[in-house]
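Removed: one protein chain of the complex. Kept in place: all other protein chains.
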Amino acid sequence: MTDTAVEPAAVRPKTVDNRPLRWIGAIVAAPVIFGAFAAAKGVNPVAMYADVLASLADPVQAQTVLVRGAILLLAGLAVAVPARAGLLNVGGEGQIVIGAVAAAGVALVADQRLPGGLVLVLMIVAAMAAGAAWAGIAAGLRLAVNVNEAISTLLLNFVAIDIMLGLIYDPWKDAAGFGQPSSRPLEDTARLPLFTTGGTVNAGILLALLALVGVWFALRRTAWGFRLRVVGGNPEAARQAGMRVGPLLLSAMLAGGALAGLAGLVHFAGTEFKLRPGMTTGFGYVGFLASWLAMHRPARVGLAALLLAAIAMGGDSLQIDSGLPAASLNVLMAVVLLVVLGVRRKS
Amino acid sequence: MIVVDVLAGGVRGGTAILYAALGETLAERAGVINLGTEGSMLTGALAAYAVTAGTGDPWAGVLAGALAGALLAAVHAFMVLSRGANQLATGLVVLFLGAGLTSMFGAAYVGRAISPFQPYPIPGLSEIPWVGPIFFDHDPLVYASYLLAPALWLLLFRGRWGLVLRGAGERPAVLATYGHSPVLVRYLAVVGGGLLAGVGGAHLSTAYANAWFENMTAGRGFIAVALVIFAAWHPLRAVGGAYLFGAALALSPALQARGYGFNQFALDALPYLVTIAALIVLGRRQANAAPEDLSRVFQLTPTR
Partner (left out) sequence: MRIPRLSAVAAAALLLAACATNTTGSGGTAKGAPGTGGTKIGFIFVGPKDDYGYNQAAFEGSQEVAKAFPDLEVLTAENVPEDDNAARVMEGMIRKGAKIIFATSYGHRDPALKVAAANPDVVVLQQGNIVDGTMPPNFGTYFGTVYEPVFLAGIVAGKATRSNKLGYVYAFPISQTLDNINAFQLGAASVNPAAKTYVVNTSSWCDPAKQAEAAKSLLSQGVDVISQHQDCTATVIRATEAAGAYTVGYHADASPLAPKGWLTGSEWEWGPLYTKMVRTVVAGSFTGSPYNANFRVGLKTGDNPFVQSPYGPAVSAGTKKLVDGAKAKISTDGSPFLGPVVDQSGAVRVPAGTVPDYKTIESIDYFVGGVVGRIPAS
C-alpha cells in the first residue's frame, strides 16, 4: 500500500532477484558515506573504523552492548507493536521516563519495607502500567479528537521529562544527595540481579527476551494479533469485517507503552538505580530507528537493537580515538536507516 | 507590562517557528509531511551562523541557511517520492541526520562571535502603545515574515501555482491529466518547505539567540509540524499558532523576572501542553480540512 503519490506507471518495479545484492550494497554504503563525513572533518575513516571495532571486542564493552541492546529491544518493540496496527509511536522516550518514574516511586515507598523480589515485581507492574497509561493519552487523543499520535507522543516526550525533573528537584530529591537532583538510590535487594559478579549484564536481558517472545507469540498466534495486523494493513476492510478498530488501536498503543515502560524499569533497576537528569539519553528515538530498520518484525527488532547498541558504543571510540563529537553517531545511524529505507520498495 | 512583554516575546520567539510552519504548510498542502523540519531548522541555523561568522553579513547567512535547509529537505523528498519510503519514519531519520551533522560540524562555532541582525524599531509604528513594542520593534527577518504569511496565502489560494500545489495534495491524478507532474510539484513543495525552515533556523541563530549550540532548536520543528495541523493548513492561522507557542515560551522568563514564583518545570512543560490543548480543541475540524492525500498518510502507517 503506497502512501505517496508516486504513480505506479512512472516507476518500474525492480526484480526480486536483485534484493539481497542491493541489501549488501546498502549495508556497505552506509559506512562509506559516514566515512566520507568523517574524512571531511579530517579523520581517517579506515583508522576510525578499526578503532571502533577494536573497542567492541573488549569484554566490558561487549557487555555494555548487551545491556543497552536489551533496553533498545524493548524500546523497539514499543514502536513495533503499534506499527503493526498502523500507528506511529514516537513517544518511547517519554514512556520510558514515565516507566522509570513509576518504578522509582514504588521503590521509594517499598524498597526498605518489603523483600527485594516483591519490590522488583511491583516495580515491573508499575512501570508497565505507567508507560501504557502515558501512551494511552496519545491513543485517546487519536480516537476522540483525531490528533495524530506521531505528534502527540512527540510532544508528550517533553512533558514526561519535565515531570521527572519536577519530581527529582523537589519531592523526591535525595536528602543525602548533597543538593544533587536525584532520587534516593534503589536498595540492593530490589535491583535486577546480575548474571556474573563483576559483570554488568543484568536480568533485564531476560525480561527483554521474554517480551520479545511474548510479542512474537501475540502477533502471530493470537486472535488479537491477527486483528491488529488486519487493521494495520487495511483499516477499512477491518471495519467492514466487523472488527472494532478503535479498541484495537487503543490496545496496540497501550501494549507499546507498556513495553517502553518496561524498558524504563530495566534501565532504572538494572543500571541507574536512581532518577537523574538526562538518564534516558535517546533510547526511545533509537528504539524507533531499530523498529523501522527491522520493519517491525519482532525477531529482527532484536537484531536491529543489538546493531544500534553496538554502533552507539562505538561512539566512545569516535570521541576518544578519532576526536569526533559523540553526536556524530546520529549521522551513521541515520545513514544506515536511509539506505535501508531506500532499498525497500513499496509494492 | 507583562502582557506586552510576553506577546512581544511571542512574536520574537515564534518567528523561527512561523517560518518553519509556513514551509511545512507548503509541503503538506502538496501531500507530503516532513517531520525532519527540525533537522532543516538545525542545518539552517548552523549554516547561517557559519556564513555570517565568515563573511560578516547576516543576509549571506540567511541565504546559506535557506540552502542548507532546502538541501536536507531534498533528502527527505528523494526518499519519500522516489524511493517510496514511509513519510513519517523518513522525516525522523532525516532529523537524526541533520542533528548529527550539525553537531559534527558545528563544534567549531560554539562561542564564536558574529555580527547578527539588529532589531530595528520602525519609526512611528513602534511607538504605538501596546501594538508598537509587540510588532514593530524586531529584526528584519520578523518583518519579512509579516509579508511572507499573506504572500503565501495569496499564492496558495489566489494564484495559479497555488492551485497546482494544492492539486498535488488533493487530486494528483487530475493534476497529471492537466500535464503537471505531481511528483515534481511535491519535490518543489518539500524543498521549498525546507528552505523556509532553514530561514527559521537562521533567525534563531543570527537574530534571536545570536549563538550556535547543538540541538538549539529544542523541538521547535516538531511544534511547527503540529502547528500546521491545528492551523488547518492555513498560512494565516499558522501565524497565530506560532506566536501562541512563542508566548508560552516567553512566559517563564517574564514571570520570573518579575519575581513571580512558579514551578520551573511546570513552566517548561507549558508550551508543549498548550500545543496539545490547541490540537485537541481544533482537532475535529482539522480532520476534514486536511489535503486528501495527506489524510492517507495520517490514517496509515504501512507495516510492510
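For clarity, chains are labelled A and B in written order, and residue numbers in each chain start from 1.
As a convention for this text, a contact is a pair of C-beta atoms (placed from the backbone, for glycine too) under 8 Å apart; a residue touches a chain by one contact, two chains touch by 3 or more.
From a predicted model like this one, the values you see are computed outputs, not experimental measurements.
Residue B:A107 is the one among B:V62, B:A89 or B:A107 that touches the chain not shown.
When the full complex is taken into account, the listed residue touching the unshown chain is A:S317, out of A:S183, A:S317 or A:N330. Considering the whole complex, the residue from B:V131, B:L154, B:A257 or B:A289 that touches the absent chain is B:A257.
Contact between chain A and the absent chain runs through residues 20, 23-24, 27, 55-66, 165, 169-170, 173, 175-176, 178-181, 196, 198-199, 201, 271-272, 276-279, 281, 299-300, 302-303, 306-307, 310, 313, 315-317, 319-320, 325-327. For chain B, the residues touching the chain absent from view are 5, 9, 12-13, 107-108, 110-111, 113, 118, 204-205, 208-213, 216, 218, 249-250, 253-254, 256-259, 261-265, 268.
The definition used in the following text is that only the chains that are shown with their structure count from here on.
Chain A and chain B have Cα centroids separated by 28 Å. Taken in their complex, chain A has these residues touching chain B: 1-7, 10-11, 37, 40-41, 83-84, 86-88, 90, 141, 145-148, 150-152, 154-156, 158-159, 162-163, 165-166, 169-170, 229, 232-233, 235, 285, 288-289, 292, 295-296, 324-325, 327-335, 337-338, 341-342, 344-347.
For chain B in complex with chain A, the touching residues are 31-32, 35, 75, 79-90, 92-94, 96-97, 99-101, 103-105, 107, 168, 172, 176, 182-183, 186, 214, 219, 222-223, 225-226, 229, 263-266, 268-269, 272-273, 275-276, 279-280, 283-284, 286-287, 293, 296-304.
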